[in-house]
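Heads up, one of the protein chains got dropped from this complex, but the rest are sitting where they should.
By written order: A, B and C. Residues from 1 in each chain.
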Amino acid sequence: MPDAPHLYRHRVRFRECDKMGVVYHVHYLDWFEVARTEALRDLGLPYKQIEESGYILPVTDLAAKFHQPARYDDEIIVETRVSISKSAVRITCEYVIRREADELKLVTGHVTLCFFDPERSRPVAAPDEFLRILRGDR
Amino acid sequence: MPDAPHLYRHRVRFRECDKMGVVYHVHYLDWFEVARTEALRDLGLPYKQIEESGYILPVTDLAAKFHQPARYDDEIIVETRVSISKSAVRITCEYVIRREADELKLVTGHVTLCFFDPERSRPVAAPDEFLRILRGDR
Amino acid sequence: MPDAPHLYRHRVRFRECDKMGVVYHVHYLDWFEVARTEALRDLGLPYKQIEESGYILPVTDLAAKFHQPARYDDEIIVETRVSISKSAVRITCEYVIRREADELKLVTGHVTLCFFDPERSRPVAAPDEFLRILRGDR
Partner (left out) sequence: MPDAPHLYRHRVRFRECDKMGVVYHVHYLDWFEVARTEALRDLGLPYKQIEESGYILPVTDLAAKFHQPARYDDEIIVETRVSISKSAVRITCEYVIRREADELKLVTGHVTLCFFDPERSRPVAAPDEFLRILRGDR
């Protein structure tokens, strides 16, 4: 697994801001998803390939702390660190969202997903080919 | 088809308001969908039953005019009038959204959907049992 | 504070379901917000009144666990328990979301908000009139 986090850039949209002129808190979780999708693509494991191999990746838990608000038209960066559990069943993404201009930390959090076999309707270990990628054994 | 429109009540949520303190325009289209779902359920044709009969109902076109804005915590009413085309392929929903307190007209518009057979991947006429319901021949 | 949780009913909408036919996880957090708004209104402290008294209530942290998925057209119930911190600065809402039909537990979580004075740009204690309501000393 790479030591440096994956970086995803986003500019805050009008529709993401609330009456206070700041980002409505739930949208940060939408950015977590996009950042995670791009982080997996960059590792060489696009989500579409996971799906086509017969797995899905439901979210099992998440948490977030909101330190400072992002504002309309701010450019922000989502740092994503992906790790896989020893059991090979769970992927955890650790996130830090910063304002690009001054690197101010806005939001921190994590999302955990599990490899799930929809046929058998239960969590399963990731196959070896995915593990090699997720563990950086390339 | 009933002459009176179906009425759907909604209270404007915090997350639906933008920096101006008014509803972000795209959310009115979300309310169109909920109102249409409930209008069909009331007619006796829940969308789930349409799906289970092997049809889907993609939206083919829509339009909306925004006359006055709704504000946070306003109670609004979506009036929906459902009609089916002569060919039995298209459903059109005509909408008026009003503020409940004074009946002020906020938004008008329509959404057209078509009966679609995903197996044959093309638009089809609605089956007779649906037509009887949609045309009010009960 | 009442011992029984506030109950908010919702029927899962088409737009809330993802490609798997289950609710996309972020929407549960939208329901948390609506449920909290209605819980505060029921206690006698509508969010609009909080705003009009010169306070805002930003979310400072949240967490959620996803046990079982909700599906299209399911009727679900959000149970909300509201509590106020000893310092009177923070409100915590504890949530359980259940499928109404069989009371199956789908999601659990919490959201913490703080009383915030936008003029002075810092967290503050809730005023006594709010505390009496939030602590149930009526």
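Heads up, the rule we're going with is that a contact is a pair of C-beta atoms (placed from the backbone, for glycine too) under 8 Å apart; a residue touches a chain by one contact, two chains touch by 3 or more.
Treat the numbers as computed from the prediction; the structure is a model and nothing was measured.
Interface residues of chain B with the unshown chain, by the touch rule above, are 20, 22, 25-26, 29-30, 33, 56, 58-66, 69, 118.
For chain A, the residues touching the chain absent from view are 13-15, 30, 33-34, 37, 46-48, 72-73. Looking at chain C, the residues touching the absent chain are 14-15, 17-19, 21, 24, 26, 72.
Criterion: only the chains that are shown with their structure count from here on.
For the pair chain A and chain B, the distance between C-alpha centroids works out to 34 Å.
Chain B and chain C have Cα centroids lying 28 Å from one another.
The residues of chain B that reach two or more other chains are 14-15, 72, listed in rising order.
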